[in-house]
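Inspection log for the structure reproduced underneath, given as structure tokens.
A protein chain is absent from this complex, but the other protein chains hold their places.
The first chain written gets the first letter, and so on, giving A, B and C; residue counts start at 1 in each chain.
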Amino acid sequence: MARGVGSYIIIRGLMIIPTILILYTIVFIFLRILPGDPILAVVGTKNIPPEQLAHLRAMAGLDKPLYVQYFDYLFRMIRGDFGVTLAFPQGKPVWEYLKLRFPATLELTIFSFTVSVLLGLITGVIAAKNKGTKIDTSMRIYSIVAYTLFIPWFGMMLQYLFGVHFHLLPTSGRIDPGIDLQRITGLYVLDSILTGNWEAFTSAIRHLVLPSITLGMVLSGAYTRLVRNNMVDVLSQDFIRSYHARGVKHWKVTLYALKNAFIPVITLMGLQFAILLGGAVLTETTFSWPGMGTFIVDRIDYRDYNAIQGAVVFFAFFVGLISLVVDVIYALLDPRVKY
Amino acid sequence: MSELLRVEHLKKYFPVKRSILEVLTKKEEKFVRAVDDISFSIERGETLALIGESGCGKTTTGRVILRLIEPTEGKIIFDGIDITKLGKEQLREIRKRMQMVFQDPYASLSPRMKIGDAIAHPLLIHGLADKEEAKELALQMLKRVGLTPEDEFYNRYPHHLSGGQRQRVVIARAMILKPDFVVADEAVSMIDVSMRASILELLESFREEYNLTMLFITHDIAVAKLIADRIAVMYLGKIVEIGPTDEVLNNPAHPYTLALIQAVPSIVKREKKKMIEITGEVPNAVNPPSGCRFHPRCPFADELCKTKEPELIEIGKNHFVACHHPVKD
Amino acid sequence: MKTIIDVKNLSIYYYTLAGIVRAVENVSFSIGEKEWVSFVGESGSGKSTVAYAILNLVPSPGKIVNGKVVFNGKNLLELDEEEMRQIRGKEISMVFQDPMTSLDPLRKVGDQIAEVLIEHGAEKEEAFERAKELLRMVNLPEDRINYYPHQLSGGQRQRVAIAMAMAFHPKLLIADEPTTALDVIVQDSIMDLIATLKSKGTSIFFVTHDISLAAERSDKIAVMYAGKLVEFGKVEQILDNPLHPYTKALLESVPDVWSERKVSAIPGYPPDLRNPPKGCRFHPRCTIFKIKKELHGICNELETELIEVEKDHFVACHLYRRR
Partner (left out) sequence: MEIITKIVHPIFEKKPGRGLLIFGLAIVIIVILMAIFAPLIAPYDPTKTSDDSFQPPSAEHLMGTNRLGQDVFSRIVWGSRIVLYVVFIATLLSMSIGIPLGLISGYHGGKIDRALSIIMDSIYAFPALILAIVIAVVLGPSPINTAIAISFVYVPTYFRMVRGQTLSLKEQLFVEAARAIGARDKEIMVKYILPNLAPTVLVVFTLSVADAILTEAGLSFLGLSVTPPTPDWGYDLRVGQPFLLDGYWWLVFFPGAMIMLLAMAFALIGEALSERISLATR
């Protein structure tokens, strides 16, 4: 059994390679093959000395034929070299930025993810247990409204309410300026726990509240819906009725139903995580959160193609990893999955 | 009487789905031997019932004969033509003469097609009528199968109809081309008991009208008795016994046939005495037992049965059995 | 004979969006000790709904609108949730139609069997020992306790379901079409198992659409049509001397391996129970009603009542009205 799971993980891990390659290729095609010279875009003017242009091209690796560029970049990336920035500050390894920015995004997404799953589970189970009543309808409307919330707008409304109006919570950044926190993982909450820095811990949590509620709530809608529908479906199944017919206690049956209803939700979690990352770009921009999203947006302003490519391909790796984790969890929970 | 359909050494193996791990480690590909070398023929105007438990390959046999799925091996000779060799267009031509009635009337009609159009469609596909004529013929057909008022039924969708009514539509669609041969796959098993007889009557009436030849696939021996001239019993992809209906039912020669008949509940014969005690369940068709496939469950099995596969031998007039130790009464 | 369960004037309606479906109307019957009673009827006749009502498990949107289910001197429909739970699985147990869906796919068979015992007070270890024993009793190897349901065949799963139902020597077993999804040979063996249970003192409430299956091992047969109990009596009474026109027609429509008679269908279709026919619910399909003009104004107007025409033989038809 254990060996089965191990080799399943390896095989599934190998299967994310084509996914990453495809995304890399798409991004490469868009950024390199479509018309427009990225260097000129960075510089923003055509009046630039030819030797400087040539230098920039060489730095970006643009002086080689396309197919060489394609494989060159691919192999360097596997070694963790994501190229260098083209725009200010020129020539800095993109990896340096990713190392700095990714933990911020990860922290935000972990908290938002937790918020969304918890909210979705609670609302979904409530709706299913009250199927066909007004409560069910209001949960359904909640799921639609949550799903269609526009992140920046919702974020700003929360900022206005809790930041401007009540002065309860900070509206931007990850931590109060002036707090000194030793960086270990880059996840501030974790780092502050590890170093026992409670001032930093409170500050980090307070900064996380609004962004993660914003992002988490928007994504909870999909869970509400799926949990509700699965739960209704499972509750109407024979095996639930036969649990009751065997005199199994009510709360236990609910638990078993929830377990069965949860299995399809795991698949959704993988897909939702991707949406979460997309939403993180907007959330980070809204809350000036120094993560991957704001990094990409900053680089857009400079038209820094190298940096954008690096960040996006990095995202592709991350998405692939998440889908792997999700599949493994699924296989462990559902005995029907064959490794 | 002449022969209309002859099946020779027909095989259908389905590959077993392998997991990614198994594909990558080059684990040997396995097959479900759904139909494993069967031969039989049907005379013009005759009804042959193919009976057996689920998974014995009877439904696969029906689908392969119409080439709805491709056979792995063997010949299917319909009116002198080996249809396994036909190309796409030739096959379409011959399908005018070979039709099918399906088990599940809830699934065999497109939910978004009016039932009248569903009945008329075969005519249009084969260019046998223009739209007007096809509609006229479909209306007549609706009336013929008892769905009246027919112009009202024409415009209904399947979900407005009961199971019995839908099955009439399915029969009408199959019969509108006036076929020579029909495969009826469990045509009444999903219909409510009180209406089964009327569906059988309907099939019977078409059989008389068109001198239909029929392969009637069923798990219900009582139904087979009602409609069939001959019965073929399948077990694990093989025909184990074939013969005239009364012969097979009253003098079953294969122990499996005997077990099957004895298990059928009856109102007339309520008191049961067990003639044969069989054990276990139908084995996996991926690795069927050696020799006679029934030997692990058969009370009469000996060494011979484990090693040598029995062939169909004639034990009475037109009555064949594949058993080393046929049951005698 | 001692009565095990006594059902009186049971009515169950389904409150659907499309209207109120009168699935069961005014059904009364009783089952004696060690008695096997088979409920026969077509789909939609309400036979399964009656079965669920005994355990007060009618699926939503169904509601028991009237009636009593008296068991051990108590009306089960008035018990609170905990009292009812104590009875379910211990004194009355149930086997469902589709063995593919009646076991939890995520839990091992052994855990599910042991749970019944634990829920009714057994210790954990003792429960697993007993689970193995129960599996042996239904002719399954005891190592099956470590299997998941999807690793078993349909027949094996139904055996597991019966094993669970046998856990406490229940007074009553409710079997809702337990063999419909199975092949004849397996069906026969499952019927044997149920018969074993009966021989140990359990009464059987058996639901089936197949009257020939009911013919074999039952003591009594109850025929339901469109939510009503139309005839109830001993097997010989029902099969050899059917009184209700529906019972007669039903018997004539069933093909039988050992009979040479022709079969004939019952004309027409079962009624829509949102709007059942007035009077006798069978009258639109009844051939006698069609022929006998003098019944017009009676069968299509007056409600029928279940009348005892001979000892133990009840029928709900105006032809047998007390005059």
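Note that in this section contacts are C-beta pairs under 8 Å (C-beta built on N, C-alpha and C of every residue); 3 or more make two chains touch, one makes a residue touch a chain.
A quick note: this is a predicted structure, and the numbers were derived from the prediction, not measured.
Novice: For the full complex, which residue in A:Ala60, A:Leu149 or A:Leu187 touches the chain that was left out?
Specialist: Hidden-chain contact among the options goes to A:Leu149.
Novice: Using the touch definition up top, pick the residue from A:Thr19, A:Asn130, A:Gln237 or A:Thr254 that touches the left-out chain.
Specialist: Touches the omitted chain: A:Thr19.
Novice: In terms of residues, what is the contact footprint of the unshown chain on subunit B?
Specialist: Missing-chain contacts on subunit B: residues 63, 66, 68, 92-93, 95-96, 99-100, 102-104, 107-113, 121-122, 125-126, 159, 170, 173-174, 177.
Novice: List every residue of subunit A that touches the chain not included in the displayed model.
Specialist: 18-19, 22-23, 26-27, 30-31, 34, 36, 140-141, 144-145, 147-154, 156-157, 159-160, 163-164, 171, 270-271, 274-279, 281-282, 285-286, 296-297, 300-301, 303, 308, 312, 315-316, 319-320, 323
We adopt the following convention: only the chains that are shown with their structure count from here on.
Novice: If you average the CA atoms of subunit A and of subunit B, how many Å lie between those two points?
Specialist: Centre separation, subunit A to subunit B: 54 Å.
Novice: Which integer distance in Å separates the CA centroid of subunit B from that of subunit C?
Specialist: One centre to the other, that is 32 Å.
Novice: I need the residues of subunit A touching at least two other chains; which ones are they?
Specialist: none
Novice: Could you tell me which residues belong to subunit C and also touch two or more other chains?
Specialist: In subunit C, no residue touches two or more other chains.
Novice: For subunit B, which residues count as touching subunit C in their complex?
Specialist: Going through subunit B, the ones touching subunit C are 53-54, 162, 164-165, 192-201, 219-223, 225-226, 249, 259-270, 272, 278, 281.
Novice: Can you name the residues of subunit A that touch subunit C in the complex?
Specialist: So the residues of subunit A in touch with subunit C come to 131-132, 236-239, 241-250, 252, 256, 259-260, 263, 333-336.
Novice: Flag every residue of subunit C that touches subunit B in the complex, lowest number first.
Specialist: Interface residues on the subunit C side: 42-43, 153, 155-156, 183-188, 209-213, 215-216, 235, 239, 249-251, 253-259, 263-267, 269-270.
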